[in-house]
Each structure stands twice: as C-alpha cells, then as structure tokens.
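A single protein chain has been omitted; all remaining protein chains appear in their positions.
Moving on to chain A:
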Amino acid sequence: MPATKLSKTAAHDNASRVFDLDAMSLRELNQALHKLTPGSNETAWEVLHPKGSHSVAVGVDQPVTIDVRGSVGYYCGGMNDGAAITVHGSAGPGVGENMMSGSITIKGDASQYAGATGRGGLLVIEGNASSRCGISMKGIDIVVHGNIGHMSAFMAQSGNLVVLGDAGDALGDSIYEARLFVRGKVDSLGADCIAKEMRPEHLELLQGLLDRACVTGVKPAEFKRYGSARTLYNFNIDNADAY
C-alpha cells in the first residue's frame, strides 16, 4: 500500500457535506459514512459540534476527507480504512485504534492508547499523547509532535513511532519489531527495549515519516532509535527477573 502523505485539508467549502451533531445523531453520521461506495462524489465531509462524542467516524472504508471541528471522545476514527480524518481539537482515548490505512491528524492532544493495535496508515498528533501511545501497534506509523506518556509502544509488534518531544517511563516494554524514534529524553525503557544504532536506512525512513507528517525544521539525526533486544522472544528462566 502506498504511504499516505497528509495534504492540507479543505476548509469550509461548498463541496463538503456537513454533519452537525447538535442536530443529527452519531448513528446517522456513521451510517452515512458507511454507505459511501467507491467513486462517490461525496469526498469531503465536515462534522460540527462533536462535543466529546465517542466513536466519531469509526469504520470508514472510503478515501474521503473528514474534518471534525472540535474535540472528540473515545475511539475517533476507530478501524479507519482509507479516510483522511482531521480533528480540529483534542481526542479522547483510543483515537485511531486498529487503523488499517488512511490518516488521522489530531490538532490538539490525544489521550491514552492513541493508535492502539493500528495496522496501517498514519496517525499524527500535533500536541502531546498520553500513556500507552502505540500500544500493541501492528504496522501503523505514528508521529507525535509533543511528548508521550508512560508505557508507550507496549508490546508494539510492527510499524514506526516517532516522537519529537520526550517519552515517559517504560517505553517499548516487551516490544517486538516496531521501531521507535525519540528526539527528546526517555524517562526509562521497558523490558527488552534498548537503544539501537541509527543507520542510514533508518535516517531515510525517518525522513520519509517526517515528510509524510508535514514536519519541517527537524532533522532525523536529532533522534535516537529504540527497539527490541529480542532476549525475551523465547522463554529462558534466567530472564525471569525481566518479566
């Protein structure tokens, strides 16, 4: 699947289909989004007054743009498969959980479990992300402009997590094959997570991720790479203290 590059989302324009959650229900919004078929002309959507609603624009499977004007509750963009969703506010827990493809951009901060178990696509958090960012990630790319909380990338299996700020305690605990890039300080590393050499291919990969997330003025060389030491991949009683 080709990498998603963020494009500037359309502001109010006449082509957008506007859904005002003050006047219509969440069910109506998601149902309308699920009824979209390939080639639909309704490619631009705008959601007004989300007011912390949960499950806004979940399970969308068409390449439309969705601008959410305000903050959302849990699981915004859950299982997204192709849509480019922008939240012009902050996001509650589990934003972009299990995303398959497409992109989600949070203009504000994100709560716990951002991008949990995500399989593909790009999640950009322009503010900070709370604890367990990228937990159990399975192929998603996550770029956080600010800091991330503790236990982030716990059991992260695949994909890339890029943090321009700092990371909290126990980063990458029990990590598998995901790659973590942190520009600031890391409070502590979790079990079996170690700092790794930044080779040319990693610098190139990171530059690509920064480009896709429209990050400018930041160089890949400013980051450190972290990943699995792979010592816990097969059980050994002498490693019991690490569990």
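Here, a contact is a pair of C-beta atoms (placed from the backbone, for glycine too) under 8 Å apart; a residue touches a chain by one contact, two chains touch by 3 or more; residues count from 1.
Here is the rule we go by: contacts and distances are computed from a predicted model.
Asks: Match the chain absent from this complex view to the correct UniProt protein name in "Response regulator transcription factor", "FMN-binding glutamate synthase family protein", "Sulfate adenylyltransferase subunit 2" or "Carbohydrate ABC transporter permease".
Replies: Not shown, but named in UniProt as "FMN-binding glutamate synthase family protein".
Asks: Which listed residue, A:E97, A:E126 or A:D141, touches the chain dropped from view?
Replies: A:E97
Asks: Hey, which of A:F19, A:Y113, A:F181 or A:Y226 is the one touching the hidden chain?
Replies: That would be A:Y113, which touches the missing chain.
Asks: For chain A, which residues lie in contact with the unshown chain of the complex?
Replies: Residues of chain A in contact with the hidden chain: 26-27, 30-31, 34, 54-55, 58-59, 61, 73-75, 78-79, 81, 93-94, 97-98, 100, 112-113, 116-117, 119, 132, 135-136, 138-139, 154-155, 157-158, 176-177, 233-235, 237-238.
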